[in-house]
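Here the complex is missing one protein chain, while the rest keep their positions.
Naming follows writing order (A and B), and every chain is counted from residue 1.
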Amino acid sequence: MNRCAIIGIGQTHHKAKRQDVSIAGLVREAAARALADAELDWKDIDAVVLGKAPDMFEGVMMPELYLADALGAAGKPIMRVHTAGSVGGSTAIVAAQTVISGVHRRVLTVAFEKQSESDAMWALSPRIPFQPQLTAGAGGYFAPLVRAYIHRTGAPDDVGMMVAVKDRQHALKNPYAHLRIKGIDLAMVRDSPMLWDPIRYLETCPSSDGACAMVLTDEDGARAAPRPPAWVHGLATRSEPVVFAGRNQVDPQAGRDCARDVYAQARIADPRRDIDVAEIYVPFSWFEPMWLENLGFAASGDGWRMTASGVTALGGALPINPSGGVLSSNPIGASGMLRFAEAAMQVRDQAGEHQVDGARRALGHAYGGGSQFFAMWIVGRDRP
Amino acid sequence: MSASRARRRDVAIVSFAQLPPVRRDTARDETELVQPVVTAALRQAGLTRQDIGFTVSGSCDYLIGRPFSFVTALDGVAPWPPIAESHVEMDGAWALYEAWVRLQQGDVDTALIYAYGKSSLGDLPAVLTMQLDPYYLAPLGIDAVSLAALQARALLDSGRATERDLAVVAAARRGGAVAELLATPYLVAPLRRHDCPPISDGACAVVLAAGDAARRHARPAWIRGIDHRVEPHQLGSRDLTRSTSTAIAAEHAGVATIGPIDVAELHAPFSHQELILRDALGLGAEVAVNPSGGALVANPMMVAGLTRLGEAAARIHDGRARNAVAHATSGPCLQQNLVCVLSSEVAS
Partner (left out) sequence: MDRDEEVLEAPYRLEYTYQRSTGPVIGRFLGALRDARLEGVRTASGSVMVPPLEYDADGAATGEPTVVGPGGVVTTWAWVTEPRREHPLPHPFAWALVRLDGADSAMLHAVDAGSIDAMRTGMRVVPRWQDERTGSIRDLACFVPESAAAAAAAAAAAAAASAAAAGDDRPPVTMFPSPVALDYTVTAGRHLSAYLRALAERRIVGGRCPVCTKVYLPPRGACPTCGVPADAPVEVADHGVVTTFCIIRIPFDAAPFPPPYASVAVLLEGADMPIFHLLRGIPPEEVRMGMRVRAVWVADDQLGPTLASIRWFEPTGEPDAPHDQIARHL
């Protein structure tokens, strides 16, 4: 079993519409930056692992075929992962496993979504016979869970708004972020339209065009890399059914199991103490306190208290989503990989204005489907 | 790629189950396609769901025209308590590759792989147009049969095959007299209907086991090598008469070094592609090719490739073969190919 290190990271400037590039151009923008960071060329790469969410977004079925040459994969292995919203994380994990298993030495992993080619609401829930359309997109699906969380914990209703403000303030420090809302504050969020009550417009993620890429390598590759690597200390996935009788969708068992697994691999006894920064998948503001509990950063029912105390803001004891998170940039297929990549950037001391001082260990987290697919990794500055 | 010569953990296919592919299966939804094959593959392997260390599937949303179809399919494996799981939007053969990589890590010993596909719900040739470059190819509306016909013509022009050779392949796989087949009209010249795959619905499942977990089985089909490669997408940048990606994958998988090969299951949806693949794999006339009938008899999309691996393994499981080669393909004109070498003998 080999160690795996991240030696190259790249992402696009995320926007509502990247109409200046083709699909290949978007993907190559991120990939070329990752290669440049690693000071490698296309020919140095052994294999490519590509991830994205449903093909209907771009209307290109199995785009690893069309993108094979764009990603320099001709004559090499290329794979395409799809695990709904968690896909960016799962894709990085599949790529890392080819290194850990000793199958490849240098792997390029890329995730993207070019949502402006179609319409997210249409692509996620087209009108299909026999499938009732009662929940109105992702917000309609997740709003009842948020309501159940608030009901169960008695959280005051401004906690979601605090997350919305905090992540957008973080985004102002991230030159790649899509939403950069100057002067964002609680009043602005409170006054934004209520869409899926209890979720307001500014408590939701945008729809973005964007891509993220990483170069992963083994110990020799890490030693030869021009910049300090981020080391993989643990990685895990867990899935559970989308519905079953009595399912706890607010605090899913799969998320808890995945976290326990990845902490054990990284020898983390107390995540709140042992992790310096986390990039977690928060597409609707209330998912921050929900995931804080699910990930074991807070006791059950206490996630909102942790958020409300300010601990999760940059400068706090456990900054969550210093990049601005999914609330600020959401190219769906890439959103999970962005979490993984931002975690790695933090421990490489590469995050610029949104760097957490002295970050040594970071969590990257992604989830998808009906809060049922989870992918996580722990990365560290030190070789494990 | 020196790492490909590193010491590998011994992994074997220990069971394979499939639904008999049919032209159209209206009664089963995704869950109902998956549940029976998963149940059967586990039973054959003598395992329960709880014994499985890693689960991975292959399927494609566009076949049924609905996003996230793999989510409901997952119910077919009853992932509770939660499982370590992944999904590729590819043929299940690549899911098996992911599982094989995962087993190399050493912390889990078994993996469940499944694939399902309902090609019958849509207009498959038009659906496959969606696989093409969205700027230059897809807007022309070129369909999968026409693309294959361009490749067939290139092969005929090269002098390495005749229309009769194509008909001989078709007759061997699906029956009929060569002369009669040649008397039928072209579908898209130079391809006739018998040169093209049927549209099929189906599902299959495979269990992989590593080391001692595999040795518990009477005749494991050991994976002696597995590799996959892709070629450029633009047809005008490729030599369509050769499958260079298959040849590279075959070299890495060790086709040439395994010893006498008894059987080869090749995922050749079109008759001329079987000839191109035999050539790329260096298979001699003594090798029994596609005793299952191959994709010319049943071609459930996303399933047919994994089925080739399962069929080849089944020949080792029942003692009919010692060494086998299995192959899967994806994309227009054999753009992407996977080669797996299986043996009744574990690597020495």
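We adopt the following convention: contacts are C-beta pairs under 8 Å (C-beta built on N, C-alpha and C of every residue); 3 or more make two chains touch, one makes a residue touch a chain.
Keep in mind that this is a model prediction, so the values were computed, not measured.
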* Structure fact -> Among the options A:Asp20, A:Asp157, A:Asp191 or A:Asp270, the absent chain makes contact with A:Asp20
* **Options A:Met121, A:Ala187 or A:Ala299, residue touching the unrepresented chain** => A:Met121
* Touch residues of chain A, complete complex, unshown partner -> 17-22, 24-25, 28, 42-43, 56, 58-59, 69-74, 116-119, 121-122, 125-130, 132-137, 139-140, 143-145, 147-148, 151-152, 193-197, 241-250
* Can you name the residues of chain B that touch the chain not displayed here? -> 22-29, 31-32, 34-35, 38-39, 49, 62, 64-65, 75-80, 121-123, 125-127, 129-130, 134-143, 146-147, 149-154, 157, 185-191, 232, 234-237, 240
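Following the convention adopted for this analysis, only the chains that are shown with their structure count from here on.
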* When the C-alpha atoms of chain A and chain B are each averaged to a single point, how far apart are the two points in Å? -> 32
* Structure fact -> Listed in rising order, the residues of chain A that touch chain B in the complex are 1, 22-23, 46, 53-56, 58-62, 64-69, 73-84, 90, 93-94, 97-98, 100-105, 123-126, 128, 131, 218, 236-242, 244, 252-254, 257-258, 261, 369-370, 372-373
* **Touching residues (chain side chain B, partner chain A) in the complex** => 1-4, 6-8, 55, 60-62, 65-68, 70-72, 74-75, 78-90, 94, 97-98, 101-102, 104-106, 127-128, 130-135, 138, 227-234, 237, 244-245, 248, 330-332, 335-336
